[in-house]
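Missing here: one protein chain of the complex. Every other protein chain is in place.
Labels for the chains are A, B and C, by order of writing; each one numbers its residues from 1.
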Amino acid sequence: MIKIHTVSGYEEVGKNMTAVEYNGEVVIIDMGIRLDRVLIHEDVNIQQFPTKELQKLGAIPDDSSIRNKKVVAITFTHGHLDHIGAVAKLAPHYPDVPIYGTPYTIKLAKGEVKSEQYFEVKNPMYETEYGEIVQVSENLAIEFVRITHSIPQSSMVVVHTPEGAVVHTGDFKFDNNNPLGERPDYKRLRELGKEGVKVLIPESTRIEQPTKTPSEAVAQMLLEDFFLYEGMEADGLIATTFASHIARLQELIWIANKMGRQAVLVGRSLAKYTGIAKQLGLIKMKGAKAVRSPNAVRKVLKEVSGARENYLLIVTGHQGEPGAVLTRMANGELYDIGKRDTVVFSAGTIPNPLNRAQRYVLETKLKMKGVRMIKDLHVSGHASREDHRYLLRMLNPENIVPAHGDFRMLTHYAELAEEEGYLIGRDVFVSRNGYLVEIR
Amino acid sequence: MIKIHTVSGYEEVGKNMTAVEYNGEVVIIDMGIRLDRVLIHEDVNIQQFPTKELQKLGAIPDDSSIRNKKVVAITFTHGHLDHIGAVAKLAPHYPDVPIYGTPYTIKLAKGEVKSEQYFEVKNPMYETEYGEIVQVSENLAIEFVRITHSIPQSSMVVVHTPEGAVVHTGDFKFDNNNPLGERPDYKRLRELGKEGVKVLIPESTRIEQPTKTPSEAVAQMLLEDFFLYEGMEADGLIATTFASHIARLQELIWIANKMGRQAVLVGRSLAKYTGIAKQLGLIKMKGAKAVRSPNAVRKVLKEVSGARENYLLIVTGHQGEPGAVLTRMANGELYDIGKRDTVVFSAGTIPNPLNRAQRYVLETKLKMKGVRMIKDLHVSGHASREDHRYLLRMLNPENIVPAHGDFRMLTHYAELAEEEGYLIGRDVFVSRNGYLVEIR
Amino acid sequence: MIKIHTVSGYEEVGKNMTAVEYNGEVVIIDMGIRLDRVLIHEDVNIQQFPTKELQKLGAIPDDSSIRNKKVVAITFTHGHLDHIGAVAKLAPHYPDVPIYGTPYTIKLAKGEVKSEQYFEVKNPMYETEYGEIVQVSENLAIEFVRITHSIPQSSMVVVHTPEGAVVHTGDFKFDNNNPLGERPDYKRLRELGKEGVKVLIPESTRIEQPTKTPSEAVAQMLLEDFFLYEGMEADGLIATTFASHIARLQELIWIANKMGRQAVLVGRSLAKYTGIAKQLGLIKMKGAKAVRSPNAVRKVLKEVSGARENYLLIVTGHQGEPGAVLTRMANGELYDIGKRDTVVFSAGTIPNPLNRAQRYVLETKLKMKGVRMIKDLHVSGHASREDHRYLLRMLNPENIVPAHGDFRMLTHYAELAEEEGYLIGRDVFVSRNGYLVEIR
Partner (left out) sequence: MIKIHTVSGYEEVGKNMTAVEYNGEVVIIDMGIRLDRVLIHEDVNIQQFPTKELQKLGAIPDDSSIRNKKVVAITFTHGHLDHIGAVAKLAPHYPDVPIYGTPYTIKLAKGEVKSEQYFEVKNPMYETEYGEIVQVSENLAIEFVRITHSIPQSSMVVVHTPEGAVVHTGDFKFDNNNPLGERPDYKRLRELGKEGVKVLIPESTRIEQPTKTPSEAVAQMLLEDFFLYEGMEADGLIATTFASHIARLQELIWIANKMGRQAVLVGRSLAKYTGIAKQLGLIKMKGAKAVRSPNAVRKVLKEVSGARENYLLIVTGHQGEPGAVLTRMANGELYDIGKRDTVVFSAGTIPNPLNRAQRYVLETKLKMKGVRMIKDLHVSGHASREDHRYLLRMLNPENIVPAHGDFRMLTHYAELAEEEGYLIGRDVFVSRNGYLVEIR
């Protein structure tokens, strides 16, 4: 019997952790954090807080239900913090258990481990290739299937068991035109469907969107349509997007080149994610530079402010995060942002009241300074309802355990599954954090 | 010619200030603050900040357009802070000009003046009776018309000029069943309609609600329906509402008496508003007590927590305001709030992203502690669309200048006026902060 | 083992039908229709259509899953059509099985049977008293518990089995101040909770409303607040509400009496529901009359239109239903409705696109004629989330099968149950039409 431990991420968007058990052996998938829970408690510092405290606050998964199990492998679907951010806190619970992921993912996870101030993580960490099947115990093997999302080298994780495959989608969209060339491995997905999928564990954050998610190429077109037309006559141009969204950053750099401007990436996390991406050949920084240290940031922004028409600034702060570059600019620091500047938000507003408030404060301040704002030049990285239906029909799984969503999202996924012939409680299971679904 | 200076409150809900000019003489109506603008800038302290700074931040009206006019009177429609909160900052601009309002309003304004740390306010302040007509110059007289709102002794302010009356509604609703017995003075309103109203300046914060605003008696019934049924079996009971909402507080005290519990009002602002109300005979505190000082608060909450079934706590913090009693309880301070407690929100959520975020943080923390919450046992204090239509038909004004609202609200009022035969730009005027409407 | 057959009403609001099986014997609860499904197909006539056709259209329950069971009783929770409207089509499937309900409910069901043109219904029909326990087989007994809703004599139906009670709530609210004096039987509900409830089958149409549903007394106050103030000066006054909402109609008649106007109820269904209510002493028609036949309607409306200030018209058509009196008025028939008239909607808009469209057409036409409309003087007859929580705590059931709602509503109920310690799939079951929940 296969058991799916729905450890975390089944009551929220964030802090994902799932465990697949077969015959007493366990494969863990993802160890994420939940940043909005940290935001609620103003005095929390993740790096310095002990695991128990963070679990009590709901900031990282409570893994007590699997802690005494025989864990044979830890896998990461991709490098976003809600999937790898708790590695430094939780991996020590499973000493010596090897950790697997794609190269970009593992390099980011190593960064998390390095910045941890409380624990030492000694687990071996392996970079895995797409397609490679890694035998992690006599009975269990894992496989990373190439998929597209808003960060490079995302994957679906397959746990092969004697009773059939368990497929965890991680976060994904079907992007057939990603400007960086990444494509879903439809061939392998169809093969898995034919081989037989025992359990599908799909993400469900965007299941309520009734149609299909547009390609990243649409975001590229939206950006070009502004920058290469109206933008050509603009003075100061400031774009802001997710620091881990390498494709989006690449598009902005290409656009800067076409405009004859230099792209300047400002902010610690932008430097971090592009740095690793560059190392792996995932981004071309030609015509661009990234600045990180407080001094360099101050210097470069002073320089830019004196010759705005020569630069395209790319900064952190699209959600109005405290301390981010754009937030500080709006506070009157670093750069005299004002009427001459246009800020392009290449990101949506994360629909959480705290985020909305931060973003509102940011926009209000920018508006009071006369800054023009262009919003929503963005497409999502998550599959919508009809994409999920497509996957369901490709994989034709026997059972489904929707993941990565609050109760409403999980039940919306269940509703889709019912449209496709499944029945809640029989072969599609809405679970909660800390519970267990037994697959008979 | 009458000129309406739409000084402030014509681009927002908050910081109201209007000036009526006739033949060079000016009557000012209201001097409010806008608290959400202060919230945006974390380091602002209203009491200690100078006027110019606060004006620049958009926290108090920018009165430069009328500052050099001959002001003959300052009037307050009612005692809410968005109508009187800037008195200490702005009244000094008009030295010696007398200030008028109903007794409750003036006493609250004096409180504002007293807590000011920057300026000294020397204007004489007079408590006016409803109906009394005060001649403030040879040409101009003012009159306070009895009306209902969510604070005692609210009034419409009429400026009588040789060209006809200018009626400023202040904030109002038509409450025919207010449990405290306050009623709109329909008779006087109809008389004014017959005498001829040259200009109506109506509030418009709730113009988008398509129907009529229910009586405060409905709020009383909602509260009784919970407390006198489910509440009778509850352990800890904590209600939270607006500190200035004396009728609501009175209802809660009556309910506590019926339940055989003692009402305990906890928090500085609750003590302030009920204190003045009690002094004027506007509230009966029988069976209730209010505690204010930090020590008394700590002591009483300790006492209550040991015998919850004997008390009905009434606390500040319905919007999750930092430092309020309920906010601190949710943080684990003052009282071990938890599964045994029910929190009743006798207030809506103020629809501003910052408020929503604070309220969300509050509710999330209370939920994590297992507290049961009953929300929205509340009715608004503002007239809805059909109430406004009723007023329009009663007063039949020649001209209209909608006030107290953002652009959308003002134009919705204009739309109502057009339904009643007015035309935007001809006899209904959508103005902005700092502009002037000339009535021909 | 108890089996709950979730025959119908588990994928929609409408056409309710549930069957409780114990040891091969079955009690049926409700046999409703779904009118919006009929609306979609323009050429459907319910009275003349055969059962199979109506089932295929989704207009009445598909009872094939229980048709060959040994049914020992049919019960009706209350007299709304979505609970009794399919009696004439489905009761013949269970010949000779007795039908039980409160007197008002049974009289309405008999009316349905009488107007059927296709089938003859021979089942015996019994009027039951609240509190009476009727033994319907050796093992099973049924009981009707007094509850409040928007139609008189509503009940929860209890099926007593050797393994414990199964409680079906029917449609309900907790109304502690209903102007007609009906009250929930809290005492009996608490007793049942102590005796042990094996399964609760709660309605869930309003589970998404986060607070408590106000008493009908609030609707009365909203109506009085308009009619006894603004209404006193009005010319033509036309109210429209649900024909089966006897309490609301009584309030309108009382109001007409207070205003010195005669209440005239116009329309076939108003006459039907008030006729039976009067017969049972549930409404006092003093100062009112009801007209039904086309000729009488035409005559009375002509009379009223010549002396509008003497009447309060109460008409059908609050949803803009084709053929209803208000709909015809808006089309320029029967009565020259116009600027002199005010239409009071004492009903919400049923949130279905077809209804919205009909209502929109109605309102647009009335607006084009200059009619003033006052909307939403209404409160719901269904329990909100906190009312459901209260019931859960009173009954403390072992298992829950949410009913009367679409997938979203049923899962929202499940979420509430999870907050109270239940777990989906373990002791709270989200089922679908035609399925079966086995209670172990």
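Assume a contact is a pair of C-beta atoms (placed from the backbone, for glycine too) under 8 Å apart; a residue touches a chain by one contact, two chains touch by 3 or more.
All values reported here derive from a predicted model rather than from experimental measurement.
In the complete assembly, the contact with the undisplayed chain comes from A:212, out of A:41, A:69, A:212 or A:408. Of the options C:9, C:32, C:58 or C:164, the residue whose C-beta touches the omitted chain is C:58.
Of the listed positions B:124, B:181 or B:425, the one in contact with the omitted chain in the full complex is B:425.
Residue-wise, the contact with the chain that is not shown comes from A:374, picked out of A:73, A:253, A:314 or A:374.
For chain A, the residues touching the absent chain in the complete assembly are 174, 176-177, 210-212, 214-215, 217-218, 221-222, 225-226, 228-230, 372, 374-377, 386, 389-390.
Seen across the whole complex, the unshown chain contacts chain C at 40, 58, 353-354, 356-361, 364-365, 368. On the side of chain B, the interface with the absent chain consists of residues 407-408, 411, 414-415, 418, 423-425, 429-432, 435, using the contact rule stated above.
The rule is simple: only the chains that are shown with their structure count from here on.
Here the largest set of C-beta contact pairs joins the chains B-C.
Annotation: 48 Å between the Cα-based centres of chain A and chain C. In chain A, no position touches at least two other chains.
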